[in-house]
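Complex shown without one protein chain; remaining protein chains in place.
Here is chain A:
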Amino acid sequence: MLFAVFLPALLAIFIPYLSKWKEKIHTGYFVLLAPLAVFIYFVSFVGGDFEPVTQNYNWIPSLNIGFDFYLDGLSLLFALLISGIGSLVAFYSIFYLHKTERLDQFYVYLLLFMTAMFGVVLSDNVFVLYSFWELTSISSFLLIGYWNYKERSRYGALKSMLITVFGGLSMLGGFILLTMITETTSIQEMIAQADVILSHEYFGLIMALILLGAFTKSAQFPFHIWLPDAMEAPTPVSAYLHSATMVKAGIFLVARFTPILSQSEWFFVFVSGIGILTLVWGSYMAVRQTDLKGILAFSTISQLGMIMAMLGFGTSAAIFGAVFHILNHATFKGSLFMVAGIVDHESGTRDIRKLGGLATLMPISATLAFFGTFSMAGVPLPFLNGFYSKEMFFDASIELESSSLMIAELLRTAIPYLAVFGSIFTFVYSMYLVFGTFMGKKKLEQLPKKPHEAPIGMLVPPIILVLGVIIIGILPETFNGNLLAHAAEAIYGAPVDKHIQFWHGWITPLYMSLAVVVIGAILAFVRKSWSGIYSFFPGKLSFNKAYDFIVDQLEKTSARITNSYMNGSLRRYMVLILSAILIVTFTFIGLTGGFAWDTSNLAEITVHEVVIALAMAIAAIATIFTNNKIGAILILGVVGYGLALLFVVYRAPDLALTQLVVETITVALFLLCFYHLPNLRVRTDSVFEKTTNIIISIGFGALMTVVAISAHSTKLFDTISSYFVENSYKLGGGDNVVNVTLVDIRGIDTLFEIVVLGIAALAIYGMIKLRHKKGAK
């Protein structure tokens, strides 16, 4: 199974070499092999007596992370979808993408995406699942932005990246919490501990985080906005990622964690509530679109909402319906995207207002579209699979379990009506899609190209998918026993026995379906007369505007915040740094009671020490108030000499020597550069600035004094200097303890001080000698 997952990624390594021959043989033919092989491999598992398969491969054993693959019915269904539709899409793209395109990049991204999706659906380890999850986000980002010279492509790619990665990260948070609570990284072991998780205080947070990940990935309300913009991708990508596979990753996630999460009553409220809202909103908005792929994008959103709602219902029938609809949606939506791509390819536009009457020119595509859309609309015909799952949806929506939560009860009453409402609009846009494109007047003069039927290679994949629609429609029981029942069982946790049949008798769901068809047909027929409501609702209230506003405001606000303190003034930065030190240190001293006052260790004070210290203090204060730059340096010289004198008085001849030399050289250096410096400016600080300066400088001085006093009063142990004094001659061979310390005991320090001086010298030399003219490199 490891090989099956990584086969596409392995092949991706060779794609750049293979694409060198793209003039002779289209690179897509090589690519086709990988999903086809994986598909055949997974088909071998299908059967009535299927049992879950577990395979473990080590990755990071110390962190309990490994490629633990777990193939149950749910994973198998998804793996078959990914590999099967992957093969068809690869085949379709051979005819869709011209050889002049950058085929190598396209197929590398596509194969990476396949590996990522296989990883997502097969991983049992949450962290591996998350890794693959992010890989799908990244490869999808690359695929959406495939035509990166288009501004809209880049916008769509960035938008989908931001939203899905936002969700992915929150999902990671949920996973980490789950791992902490259960002390395992395996999903199956977590499911075994579901009651522990359920009773844990973090359960609400876990559910919110994981659902956030699922909702963003599956384009649920209000995170659906990235999907319509992702339609800038090449059509094979839209067909594959944005109808059949990636957007179902969120569905998969919810389904996978249903055994844990669905035990909470809120699961129904969130998942079904958001799902039904997405269904209604998506189908409502789809009618408004004029772009074929735009309609399909909102249609996908609404269908995903329907699946999500069914997962939230949590009854055995609903889960079976959800699983069934996952399969159905992948077939008909894949074929519809491919037909939209064919129309675009052959007529040069996807704008439904310019299209019309193509049925006679493109009879095969038109037929395919008829099947796809009628299945999507849920028209009650015995050979359309969409009808069955829609019927199951209605069936499940009226048989909801009652709940103690009031909001859940409210939702329970509203859901059947909302379901019918959403389905009516689904019917409307489906009819609009197919009749607007293929029926009506021909408008050939508006089309950039003269439309004609697509090449046979381009038609094969949608034909296969439509055949899938019909076969599932005619023989649903074949799929039920071998595939769907296992998947539903994996979600529900107990065997589900649900027989799919066309005729149930005169029961409520059938009336609901008939109502949808009748009202939908009427609404579709008089669509022009009521489409004006879209200017009132949503009108300006679009979530795209909200997204743009948020992104724009984030950039502006962060720029404003950054500019507010990063104003380039050194004074401002010093104020910030010093106040931070002041506040932190004083608070810390105050909180911990760190101040200490101990006079037992103090030495006698002599008169001359006091006088020297006073002289230095006066000189230091005088420096601040002088306006003459040479005067300032000379007064500062007093401080330097005073310090040297203190060193003498405190018996530190080496320090005194060094201090004197350095002081003199500093004064000389100042004199050297004074010639080039401007005169001391008369300071024109405002009162506020002056006050801050004074407060901070006095505060900082006080702080240092307090710290010094406390440090001196807190002697926790003896100094080690007695060792130096005793051993400087014995071990170092010198009387001068300071010098022995500098070159023997702590020679390394001295070495690097010398290095510092060397670097400084070189830097000064470089600064003076290597003067570049402005603007020159």
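Quick notes
Quick note on the criterion: contacts are C-beta pairs under 8 Å (C-beta built on N, C-alpha and C of every residue); 3 or more make two chains touch, one makes a residue touch a chain; residues count from 1.
Going forward, contacts and distances are computed from a predicted model.
Of "Cytochrome C", "Na(+)/H(+) antiporter subunit F1", "Nitrogenase protein alpha chain" or "Carbon-monoxide dehydrogenase small subunit", only "Na(+)/H(+) antiporter subunit F1" is the UniProt protein name of the chain excluded from the display. Of the options A:I25, A:V649, A:V725 or A:V756, the residue whose C-beta touches the omitted chain is A:V649. The chain not shown here is touched by just one of A:L614, A:I698, A:L731 or A:L757, and that residue is A:L614. The hidden chain makes contact, of the residues A:N148, A:T290, A:T587 or A:N628, with A:N628. Mapped onto chain A, the footprint of the missing chain covers residues 606-608, 611-612, 614-615, 618-619, 622, 626, 628, 630-631, 634-635, 637-638, 641-642, 644-645, 648-649, 651, 653, 656-657, 660-661, 664, 667-668, 671-672, 674-675.
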